[in-house]
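With one protein chain withheld, the remaining protein chains of the complex are depicted in position.
Chain naming follows the written order as A, B and C, and within any one chain the residues start at number 1.
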Amino acid sequence: MTEVIGYRPTADELSYTFGGREPVRRVKPGTILELYTEDCFGGRVRTVDDLPSQVCEFPYLNPVTGPFHIEGAEPGDTLAVHFAEIVPARDWAVSSTFPHFGALTTTHTTAMLHPPLDEVVWRYDVDVPAGLVRYHARRGDFSMELPLDPMHGTAGVAPAAFESRMTIVPDAHGGNMDTPELRAGVTAYFGVNVPGALFALGDGHCRQGEGEVCGTAVESAMNTVLIVDVIKGAATPTPRFETDEALMSAGSARPLEDAYRMSQHDLVTWAADLTGLDVLDAYQLISQAGEAPVGNVCDPNYTMLAKVPKRYLGVAPAYEGVHSRLRTVAQNHLSSR
Amino acid sequence: MTEVIGYRPTADELSYTFGGREPVRRVKPGTILELYTEDCFGGRVRTVDDLPSQVCEFPYLNPVTGPFHIEGAEPGDTLAVHFAEIVPARDWAVSSTFPHFGALTTTHTTAMLHPPLDEVVWRYDVDVPAGLVRYHARRGDFSMELPLDPMHGTAGVAPAAFESRMTIVPDAHGGNMDTPELRAGVTAYFGVNVPGALFALGDGHCRQGEGEVCGTAVESAMNTVLIVDVIKGAATPTPRFETDEALMSAGSARPLEDAYRMSQHDLVTWAADLTGLDVLDAYQLISQAGEAPVGNVCDPNYTMLAKVPKRYLGVAPAYEGVHSRLRTVAQNHLSSR
Amino acid sequence: MTEVIGYRPTADELSYTFGGREPVRRVKPGTILELYTEDCFGGRVRTVDDLPSQVCEFPYLNPVTGPFHIEGAEPGDTLAVHFAEIVPARDWAVSSTFPHFGALTTTHTTAMLHPPLDEVVWRYDVDVPAGLVRYHARRGDFSMELPLDPMHGTAGVAPAAFESRMTIVPDAHGGNMDTPELRAGVTAYFGVNVPGALFALGDGHCRQGEGEVCGTAVESAMNTVLIVDVIKGAATPTPRFETDEALMSAGSARPLEDAYRMSQHDLVTWAADLTGLDVLDAYQLISQAGEAPVGNVCDPNYTMLAKVPKRYLGVAPAYEGVHSRLRTVAQNHLSSR
Partner (left out) sequence: MTEVIGYRPTADELSYTFGGREPVRRVKPGTILELYTEDCFGGRVRTVDDLPSQVCEFPYLNPVTGPFHIEGAEPGDTLAVHFAEIVPARDWAVSSTFPHFGALTTTHTTAMLHPPLDEVVWRYDVDVPAGLVRYHARRGDFSMELPLDPMHGTAGVAPAAFESRMTIVPDAHGGNMDTPELRAGVTAYFGVNVPGALFALGDGHCRQGEGEVCGTAVESAMNTVLIVDVIKGAATPTPRFETDEALMSAGSARPLEDAYRMSQHDLVTWAADLTGLDVLDAYQLISQAGEAPVGNVCDPNYTMLAKVPKRYLGVAPAYEGVHSRLRTVAQNHLSSR
């Protein structure tokens, strides 16, 4: 019998780091979690007049729901999280420029002598039944419908080595990877660094362009259904994703070519492990069959994914088929509601 | 009446630079070119025993067909090249590792103290009617069919400022961008730097993964049909591509985030020009609607594209509709053969 | 009357993070600290046969002494730490290659398919009275004396935003900057992020080349004398150093040009503040008068310094002369022993 836990954090239960926090709940492997997550602005940006730099206060940005202690998860294991459903919680969403944040602006690290770009907020209409969001230009009459494609920008576990990291940072523990690939239907795998793994998630996006070039997506609170499991004795060096069709490895680093290298290196060696191919043979196969979806090019680390259709590997399932198993349980749960 | 010119270069007509070469032909705008291009190894790697470092001689690598002088093209104009058809010229193709080349190996610039990776050649079967290539592992029995998706890794014009660049380099003049987006159906736009533009192309790939991680694709000689045109008085700062569905800007630079920045910057400002949107409004729209296909992460400059579906811009056509016009002429030509 | 506190940590008092730890002592501003710091290997590498990857255990690397709670230090203040004396604690020191660490090897982030370089340990003779260390080649008879130039690779305070970072990471809080400029005679300034600042230091180097290219320096336990002070209401955005002759700003980031940009940006704006120069005038002056000493090009962030001789600014002292004041107190203490 699958256990189902619903959880909506109060404002003071929100977390702003991965690591360094007590769990909000302890759950068993196989538990279904029905969660509410706040948007990256903590819900404070509601109109185009709510400038993030004025209504938000550092470091209370990008709150996550959690962390959840998954019983039995130990360092060296892998946490599997299947995302069954991600639904915007409101009929509006917001995006903005933010001073010194984004790919086409001077930042704290790519430091230049320019004043920051104008801080501007865009408010989107969100139509869940129609599967659309609507963009409105701020300095003209143009508006445009774009497909709804909900995802979580931020998901991960506590880091290794006693570290605690701001939720805005993506790294080996997951975090703010900001990849459009983290949508419903995906199973995410995270290497466990501390007892209980301490999984948390947030930063829902109604949709996002590749790279999140202005620094923010179509930001929204979300109602999300997921199921967690523990794969004992299986190490996962960097976050990985699995869908019915594809395997993916994530790399988060700077410069961006290192994010590319990390993700491709993990996918090449993972593919070699799964297929029994020699590493150079796998390198060749991924070179021709692989994709490289861009996550973010604006966060403290940049994120890229390496992706390959499973059919080109022709192999036994990854992690002994946990994706299919969790997917089935999750679908049964959704259809039984 | 459309002029059609067929051209197959002799070995000594091949070019190894963009710039610094006399044209092989002078053609009028509107001319259809039916061209043969050699593969990046000059056709010298034919079996798995032909190691590129032994059978090829620097700098006689990555030969291009051309350059073609397009009459009337002057600095400040744009050269439009519509790719109508790209067909592998042989029933085999090759790929390889190459010492100090590729994304997951020590190179001349990312210089390390490791000896180079093993130099290995893979020979693919190419089945044009079936639309497939077949990969064969070298160190095991595994083989796999992958879809044929022909493209040119290298296409461009003479650079500005009296420069001459090796064909292996991508930059503002085009060159070795190695993007899977440069397939049949695309119109490529290049800013003209010298009288006649001096267009050349080569480096056919039967298919390529994003990033060309091992440094080479499924390399093949090609029979390619294209049509050229000149757009007077329209500057193009970086190579751009147009299909029936999308607009794309290419950026070639290191580190990879600069290739991302260049391509996104051009797409944002181009979209603002086309739509009349304020630049920050365009920045926001591209941030949510845009894609960032990776070209290469192995060449002297890395290449990324910024891409947006035209329907999200809802605008009058780019370059006054030259893509549609050339596409129609090219299709008529193909269907009349 | 200056308070003097001596402290030598026991093994279980060593810290492996900045942030997330209780202080080992609470001290008043103006206190002189006489500290012992272990080497980056925790003292476990004592002969050329002690391979770090075998005798050390992740994450128990690069231990620091501290943290010290400095009374009265609050977020928004600056902690000043004047280094009066840094003396190697042993007559030997060690250096090594380490698998997947260093600038000329495949690493976790610059991920490549090469096996790691050989792990080799070098043991140096340290002659403090003569001011020399002696290098011995491992694979030949060559040996060479180099000047002793003791420094701390790691020094800093607790990070902002509830973060806890491995001691191997340099960032805005200081940490593992690995710059040869952090030697005796320097006053280091750190922005305070948490009450008490929580200063710690370690990773003594008998000397270090610029960039620490192989990943380790001439690593040694140290006996270090320093004096701490708090500058109320003065923010310091990135670690800064002052000597009798020069001002320096540190930037830690990837890629290396961002570390350069951060450090130069801070020095330019700091110089403008100190001199009253317009920012572009200061940009010009630093462009011609400035230096850019390289710290490390091997750690999770790379570190560069921007440095300018004080005489070219012709100004009132930085931080109201705290460097001169601490230097005098420290010298009096040293000469009174």
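Everything below uses one rule, namely that contacts are C-beta pairs under 8 Å (C-beta built on N, C-alpha and C of every residue); 3 or more make two chains touch, one makes a residue touch a chain.
Quantities reported herein were computed from a predicted structural model and do not represent experimental measurements.
Visitor: From the list B:Ala111, B:Ala235, B:Ala316 or B:Leu334, pick the residue that touches the absent chain.
Guide: Reading the full complex, the residue touching the unseen chain is B:Ala111.
Visitor: For the chain left off this view, which of B:Ala89, B:Ile231 or B:Ala253 is in contact with it?
Guide: B:Ala253
Visitor: Extract the touching residues of chain C with respect to the undisplayed chain.
Guide: On the side of chain C, residues 95, 97, 103-104, 117-118, 120, 122, 133, 135, 137-140, 142, 144, 146, 207-218, 254-257, 260-261, 264-265, 268, 275-278, 280-281, 283-292, 294, 297, 302, 304, 312, 314 touch the unshown chain.
Visitor: With the missing chain put back, which residues of chain A would touch it? List them for me.
Guide: Residues of chain A in contact with the hidden chain: 104-106, 110-115, 117, 255.
Visitor: Take the complete complex as the reference. Which residues in chain B touch the chain that isn't displayed?
Guide: These residues of chain B touch the chain that is not shown: 16-17, 19-20, 58-59, 108-113, 160-166, 251, 253-255, 258, 261-262, 264-266, 268, 279-280, 283.
Definition applied: only the chains that are shown with their structure count from here on.
Visitor: Where the centre of all protein Cα atoms falls, which chain's Cα centre is nearest to that point?
Guide: It is chain A that sits nearest the middle.
Visitor: Nearest 5 degrees is plenty: how much rotation brings the CA atoms of chain B onto those of chain C?
Guide: 180
Visitor: For copies chain A and chain B, work out whether under half or over half of the interface numbers are shared, and give different or same accordingly.
Guide: Counting which numbers both chains contribute, over half are shared, so the two copies meet through the same residues.
Visitor: How many angstrom lie between the CA centroids of chain A and chain C, rounded to a whole number?
Guide: 35
Visitor: Distance-wise, how many Å sit between the C-alpha centres of chain B and chain C, to the nearest whole number?
Guide: It comes to 48 Å between the two C-alpha centres.
Visitor: For chain A and chain B, let me know how many angstrom lie between their CA-based centres, rounded off.
Guide: 33
Visitor: What parts of chain B, by residue number, touch at least two of the other chains?
Guide: 104, 117, 255
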